[in-house]
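This is the structure, below, for whatever I ask next.
Apart from one protein chain that is not included, each protein chain of the complex appears where it belongs.
Moving on to chain A:
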Amino acid sequence: MRQIDDDFRSLPLRQLADAALQRARELGAEHADFRLERIRAETLSLYDARLEGAMDADDLGLAVRVVKDGTWGFASGVELTPEAAVRVAERAVRVAEVSKPINREPIELAPEPSYGEAVWVSGYEVDPFEVPQSEKVALLADWSAGLLKGVDHVSARLLQVKEQKFYASSEGTSTLQQRVRVHPELNAVKIGPNGFDDMSTIAPPVGRGYEYLTGAHWDWQAELAELPTLLAEKLAAPSVEAGSYDLVIHPSNLWLTIHESIGHATELDRALGYEAAYAGTSFATFDQLGSLVYGSPIMNVTGDRTVEHGLGSIGYDDEGVRTQSFDLVKDGILVGYQLDRRMALMQGFGRSNGCAFADSPGHMPMQRMANVSLQAAPDGPSTEELISRVGNGLYIIGDKSWSIDMQRYNFQFTGQRAFRIQDGRLAGQVRDFAYQATTTDFWGSMEAVGGPQTYVLGGAFNCGKGQPGQVAPVSHGCPSALFRDVRILNTVQEGGK
């Protein structure tokens, strides 16, 4: 198991926290918490096997959040001295004071036990920042060159992030945490006589280290080897006929539908209207907790921040809450929400389920998405068995375009590729497809979920929410699943052609 890096551990974490928290207390704050974070991100991009861009960025800073006279105050800074930490605490209190006249809801937080001094490190083997950039570029260039034998252009990108967080609160908890994630992705373009098309790898981003690119966690050679052929087939494929189809959806596509139509819809701050002006609200309103029929009875969805290698996984959230696993949808019924400490107390949950997160020291924590996952059926079918149950349908693989309305009712998704299913067998690709549905209709049409052998943990680095905008990494696990009678659009016809 990896340890917290010495260079982060050696920063004057405790000293700065003590200075800031002490000053906040002196100024009358009822609550104060302190974060010191370092976020290192390296992005490599190649085009046609040649390096196009490389960026190595390192964000380091501290933040103080207070509740003063029932009002939030937040401030952050970058100078790591006790004097500067005191000034940030003073600014946070000042922000609370200026904001007090426009606050009508006193801020109170759900209680959470003190954990003393806790340490947590994610499960990775090779720190990607210890691998020379030249080695990583060479690997991506090699993969790209292989693809270029069969396609016209290749973009390759590798995102790598290391997050180090120190948190301390006036309640006595302090946590020291470190996690690593990587996302390699290649996109191939082929130009034909009537236009172009593209196809990306479906390997998901993961909470692992560089071993994800070189080890046995994903069969890169197999995926890259089949990509040119699949893309050529797609370019030559017939345009889909718009209409109603049964769908078998692969986890590489379904994770994003889960993210948009379940993950965001079960955020309590959205359901209560706190995101109404920006990300939106939710059709899954609080009064329907325990009664809303979200989907078919085989639908079971959990939120968790503990699954190994999950992008949203961590030991303690950014309010000092120990992370957990919890039900959101049970047997098709809405039974839970994702919470932070304020929302938890406000709506009578007693305790937060640990979903507070800030993407940088410059941002205030807010409720962000746990790893929201659709459970497989314990003895469920394989993907091939699901396909065999379909007379007229599509088998959709890989995420691509996505859009959903501000209450999470109406969505439209495309994919990397779709195969026609005729009489239980795959019958070649179609192109120009999109599926469009209303959330509860869609999940209500789910007739079968695959077994654990079909389960994959997908996800993204860049889930956006809040103002100022914050991005959060999150994973979503799911099996393949079968949906009946879903509306398929022909996107060329949608464009009026």
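Keep this in mind: contacts are C-beta pairs under 8 Å (C-beta built on N, C-alpha and C of every residue); 3 or more make two chains touch, one makes a residue touch a chain; residues count from 1.
Keep this in mind: contacts and distances are computed from a predicted model.
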Record-based protein name (UniProt) of the chain missing from this complex, from "Putative Zn-dependent protease", "Germination protein GerB", "Amino acid ABC transporter permease" or "Paraquat-inducible protein A"
"Putative Zn-dependent protease"
Out of A:Gln22, A:Ser325 or A:Gln407, which is the one that touches the chain we can't see?
A:Gln407
Quick one: say which of A:Pro132, A:Pro378 or A:Gly391 touches the chain that got left out.
A:Pro132
Quickly run down the residues of chain A that touch the omitted chain.
43, 45, 47, 50-61, 71-80, 91, 94-96, 98-99, 101-105, 132-134, 137, 141, 152-153, 189, 191, 195-196, 198, 273-278, 280-281, 283, 362-364, 366, 401-410, 412, 414, 432, 434, 436, 438, 467-469, 487, 489, 491-492, 494-497
